[in-house]
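All remarks here apply to the structure that follows.
Missing here is one protein chain; the remaining ones are kept as they sit in the complex.
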Amino acid sequence: MLKTESTDSSSQKGAGIGGPSFVGLSELIEEGDTVIVYVSFGSMYPIVVKRGMSITMKFGQLRHEFLIGKQWGSRVTTTAGFIHALRPTSDLWTRCLPKRTQILYTPDVSLILSLLDVRGGSVVAESGTGSGSLSHALAIGVLPDGHVYTHDIDETRTRKIEAEFKEHGLSHVTTPVVQNVCVEGFFVENSCDGVFLDVPCPWEAVENAVRALSKPRGGRLVSFSPCIEQVQRTASAMREAGFVEVECIEIVPRQLMVVDERKQSLGEFNLHGDGEECAPGKGRKRKTPCGGKDEDGGTTTIVSPSTQPTHTGYLISATMLPRL
Amino acid sequence: MLKTESTDSSSQKGAGIGGPSFVGLSELIEEGDTVIVYVSFGSMYPIVVKRGMSITMKFGQLRHEFLIGKQWGSRVTTTAGFIHALRPTSDLWTRCLPKRTQILYTPDVSLILSLLDVRGGSVVAESGTGSGSLSHALAIGVLPDGHVYTHDIDETRTRKIEAEFKEHGLSHVTTPVVQNVCVEGFFVENSCDGVFLDVPCPWEAVENAVRALSKPRGGRLVSFSPCIEQVQRTASAMREAGFVEVECIEIVPRQLMVVDERKQSLGEFNLHGDGEECAPGKGRKRKTPCGGKDEDGGTTTIVSPSTQPTHTGYLISATMLPRL
Amino acid sequence: MTTIESGTSLESAAPLDASMPVITEGCYAVVRKVGGEHQRVVRLTANSNVLVEKLRFEAESAFGHPFGLFEVIGKRLVPATVEDLRKRDGGDIDMAAVDAENIGVCGNENGEVIAPSAIEAETRQALTEEQISEMKKGEGVSAKDVVSKLVSGSASFASRTSHAKNKYIRRKTKKHQDRVLILKPTIRLLCEAYLRKDHDRAGCLRIDQLSLMLHQGAVHIGRKVLVFDQVLGLITSAVTERLAGAGSCIHLHRGTVAQSIPCFNSMEFSPEILSAFYPVRIDCILNGFQQPAEEGAEKDVKMETEEVENEADESPTEKLSQQQPVQHGGDGRRRNDPEWAAVAAQKKAERLQREAAGLAAIEQGLDTILIGSRSVDPCSLLSLLYSKLRPSGNVVVYSPTIQHCMRAQQWLRERGAIHVVLSDQMYRVQQVLPSRTHPLMSQMVVGGYVLAAIKVIGTPEKKE
Partner (left out) sequence: MTTIESGTSLESAAPLDASMPVITEGCYAVVRKVGGEHQRVVRLTANSNVLVEKLRFEAESAFGHPFGLFEVIGKRLVPATVEDLRKRDGGDIDMAAVDAENIGVCGNENGEVIAPSAIEAETRQALTEEQISEMKKGEGVSAKDVVSKLVSGSASFASRTSHAKNKYIRRKTKKHQDRVLILKPTIRLLCEAYLRKDHDRAGCLRIDQLSLMLHQGAVHIGRKVLVFDQVLGLITSAVTERLAGAGSCIHLHRGTVAQSIPCFNSMEFSPEILSAFYPVRIDCILNGFQQPAEEGAEKDVKMETEEVENEADESPTEKLSQQQPVQHGGDGRRRNDPEWAAVAAQKKAERLQREAAGLAAIEQGLDTILIGSRSVDPCSLLSLLYSKLRPSGNVVVYSPTIQHCMRAQQWLRERGAIHVVLSDQMYRVQQVLPSRTHPLMSQMVVGGYVLAAIKVIGTPEKKE
């Protein structure tokens, strides 16, 4: 469906704050910027704009040239339709990043930042890096002068996130590391305001997390686990390690859609039916017959789509108090 | 708050179908009937009507005499207000029964009946009896010619449910038994269409449940457990015992209230505030000022009360296929 | 079913009920692949094939066997027992409620992270899809055989952790599963099947909310229950079953005969149970609870014969007059056939008589009104029916549209109804597997709202 002719983007720009892409707020799209090519809801592609390149999507081709000098948010014509050129944000990036692993999605990512008390200047350690969905949010959150140490056991993934951070103007606040935090510990000690774990056996990393956290400032530990068995062992390990306020939260988002309310009287139904008989199994957009008069056409909400994510994982969080 | 002068109701009537109380549908209230004295939402008391008795509630006293001959559903005056005399139903009974233990509430009770495929004529075994919330629903569900064997280790509870069944016209379809199903097994073998477990270690009763279920007809096993650890062991035991379609469900009801929508324009808010400043912390019923004109006063729903049950237990259900 | 006399344990007694339910030609069944996610409601007719999640078998091969577990071997069903399969193949045969997509990165028992290379290697499979397909066509090759071939064909299997091995086998077994459950329809199974098939037409009504309606509506034997069912007959079926032949399920319907209630038909109720079922035309309700005068015999007879032709399978009342299933006329029968017209006329007379009885029951006073609405405003029903509800009677309104329930609540409150409760509920399936217990990652999340209330008398109506 998506074919991009440029996979190598060795452009070296964008290392400073206020630079391009994720943090910058320039009026116009420049070469080297990351642009989210938004086709439709749920269908968008990130590209790094480079003259001579083009992107081919299901509904047409687009030459990067056409984007340069355009205002962010512009509608741009492709060979067979149009797209919108959006400024990259952490939320959009999560929705279209190149997936190398299971990733954390926006509802969890945003809550994790709050559970870690992330703010400008925070020092945060994360493992594993995965595809960098959370890593981007953390990096943007600790700007201008905090730091994110992101650990993964896989060198390929680490190198990829390093390149992405460079492209996105986030290198100066990030350090990707190939390191198994369960075995080798974290890259820094007595330094962090927050530690985040998304590893198969988080309980093995809890003691190392204690070492990573700043002693004088204290800090927060957050762990994400899909299964309750992991939660149980991790919570015990946290209590054992001296954390307080150990709490386990689950959130389940629900996407809603605004639709016209179906409303007819019994008489109307008796006369005309409910419009189902004619077109069985044809989805939501059926018109409910109500005998000509379109009386109080209210709206209502439905959950849509009908099947949605109902679980991603449990978030266990805890506080390490300042230690003298 | 509630003081009833009559605790002994040794009336022997009501053993047949179409008799009084729970199953009967007579027009008028008679002596010996169980009546739900409904004061207000969340406040109701079950009584067995007996001449000469009276019930004293927070808002007044009511002599049983006044109920006799009244139509069910009537408003009846008390010394300091009024009540409604309601026909007992399984749902109302659950809300006001004498609690001897933790009980199962309507959402779980109703789903359990469906998970057990309860219908007229079903033979069902239950343990423990507890306060008989589910037992009543089961007994009514298997009418006219099914049977409910309800087991408990506590003789007091068993004797009480026996008396209640008599009072409620459900004796002929019920057999309360003092028996530990984990150790001694169920009262009947090769007989049941459904077995329900609400015991601390349900996994210990699974093999006995298999024996209780009808071999030629097969049947359903449902177990209720508050903690996930119980669920894990029970599910394993079920699979081990040859059940199929082992499924664990959790339901969380949410009570909603219809209220006026708060809606004002920015200008109205700027001029009048939102009505909060005057009466901080005074609950929901604040009036949002909107400058006189009461424009499109729509309604909306809120969850109310703000704190609600968010977990009762997990329901594990499974099917035992017919065995030759 | 038989009630057992209390007083003694029945160790080694003979089966109490020898009528083990058996699959017969033309019967309805709920078919589900073991560990599969979908269940289908099918009518098992001779010469028909049943397809469920890519597994196909000949319906005819099920006839005469008890409902239960089967293996599919070369499109034929072979009865199986859980015990035998477990003895033969080991492990648990049940894999329902397992996330299909729950793959991702995972650790081994020692908590070590598995390098992604191990996961990517999963695709390094010596067997091609065609070869697998070929294997399965051959008779006698079970899913187990396919999976063990897949395991030996996997380049990376040996290098995996045992946790990962377990997962791989589970997933592959599920995919190539050749076991099928053929179950007698129950309200529970039908509710799930129709919700999955078309949740919109089923009004998003889940089994938990259907159960709640029955319970808050106090539906039990002897009660007169009026049902407005825009949800494929789910409510009508459940009520009819609960009445167990005593009381009345008064079912309002459009047109001449009850229609759009496939669930009701699939339940194949016995005549005894059906004796409590009273279909009544909405026309009658709108006509002041009177059967409308005949408009034109010509048109009516035409409709009646059309009904006999087209709705034969759909009409649930026919069993009332005959113990044996009706042999429906083939396509060859002509509308003008006088014999056919006589049948139609008799059916019509029976139908009208039944309807009259239903209307009489309404006049005696209803114990419960159950409304399961999709498009019809419940207030439009309540304004016609509420006066027929006996005091202390129950009304329960279900709708996937909150506004329906909000308006109905206001309507009922204005008329002094008490114990008014509006609720929705979350319903979530948990995967329960050793070390992998969590709610399913993705599920159907539709549902509706249930409004319950009790009618009382003696309360002055509130002014609005």
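Side notes on the structure shown:
The first chain written gets the first letter, and so on, giving A, B and C; residue counts start at 1 in each chain.
Operating definition for what follows: contacts are C-beta pairs under 8 Å (C-beta built on N, C-alpha and C of every residue); 3 or more make two chains touch, one makes a residue touch a chain.
As the structure is a prediction and not an experimental result, all values here were calculated from the model.
Considering the intact complex, the chain excluded from display touches A, B.
Only one of the listed residues, A:Val123, A:Ile153, A:Val181 or A:Val206, touches the absent chain: A:Val123. Of the options A:Arg75, A:Lys99 or A:Arg159, the residue whose C-beta touches the omitted chain is A:Arg75.
Listed here are the subunit A residues that touch the chain not shown: 17-18, 23-25, 38, 41, 71-76, 84-87, 89-92, 106-107, 109-111, 113-115, 117, 119-123, 137, 140-141, 143-147, 149, 173, 175, 185, 187-191, 193, 214-218, 228, 231-232, 235-236, 239-240, 242-258, 299, 301, 314, 316, 318-319, 321-324. Taking the complete complex into account, residues 100-102, 128, 130, 153-154, 156-157, 180, 182, 199-201, 203-204, 226-229, 254, 261-267, 269-270, 273-277, 280-281, 283-284, 288, 298, 300-303, 306-314 of subunit B touch the chain not shown.
The criterion applied here is as follows: only the chains that are shown with their structure count from here on.
Note: centroid distance subunit A to subunit C, computed from Cα atoms, is 39 Å.
Counting partner chains per residue, subunit A shows two or more touched chains at residues 228. Among the residues of subunit C, those touching two or more other chains are numbered 402, 428, 437, 439.
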